[in-house]
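The complex appears here minus one protein chain, its other protein chains still in place.
Coming up: subunit A.
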């Protein structure tokens, strides 16, 4: 409870005395480039293979002759949009972006760079952390959309190349009973996950004390806590929004 209170106070301090909109905008764009562009490759690789594996495993389990092959495409689409793209992408990003945020802020803290900002009269939390949160909230949905596309493409390639189904059947499955709200649901989830990952990682990194060893500990805690928070939030979102 003490940690939760301290986390909420930390969030409050981000907006209490923030920098001018110009500086905030510039810093947010810089962070968005760092978080977004640098993560495209890993998100692309993970989501393509997850889509491919999903397609192969569904086709392996569909042995009933009464179920059409296009069901594979339908199931890949549903699983990708509802769960795999937002959640797996966020878990991957919790590892990559979360540890990066916590490690960076932790290092700044122990090398007195945060103190240097405070001495200048700058709200260090707002200057350093708020742009990271805004950038994450802005960039995560984009990465999730890329992950959706690549995951479905991965499924298509795996399905057609392995001969499990034809391209036409896969596309028929993709287009059947499409619910646009599912995309909205996935994007809402990605925003929630982005907020949780960026704030938890920033909190862990910002309050690092000690030396290099503690920076490593902060990064580890940031990743584990973010992943747990993402999974809990995933359940809550599913329960509330579906």
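Going forward, a residue touches a chain if its C-beta (ideal position, glycine included) is under 8 Å from a C-beta of that chain, and two chains touch if they have at least 3 such contacts; residues count from 1.
Criterion: contacts and distances are computed from a predicted model.
Assign the chain not included in the display its UniProt protein name, restricting the answer to "Spore germination protein", "Succinate dehydrogenase iron-sulfur subunit", "Sulfhydrogenase subunit delta" or "ABC transporter ATP-binding protein".
From the listed options "Spore germination protein", "Succinate dehydrogenase iron-sulfur subunit", "Sulfhydrogenase subunit delta" or "ABC transporter ATP-binding protein", the omitted chain resolves to "ABC transporter ATP-binding protein".
Which residue from A:57, A:107 or A:172 sits in contact with the chain not drawn here?
Of the candidates A:57, A:107 or A:172, A:107 is in touch with the missing chain.
Pick from A:116, A:212 or A:232: which residue touches the chain that isn't shown?
Candidates A:116, A:212 or A:232; residue touching the omitted chain: A:116.
What residue numbers in subunit A mark contact with the hidden partner chain?
17, 19, 23, 107-108, 111-113, 115-116, 118-122
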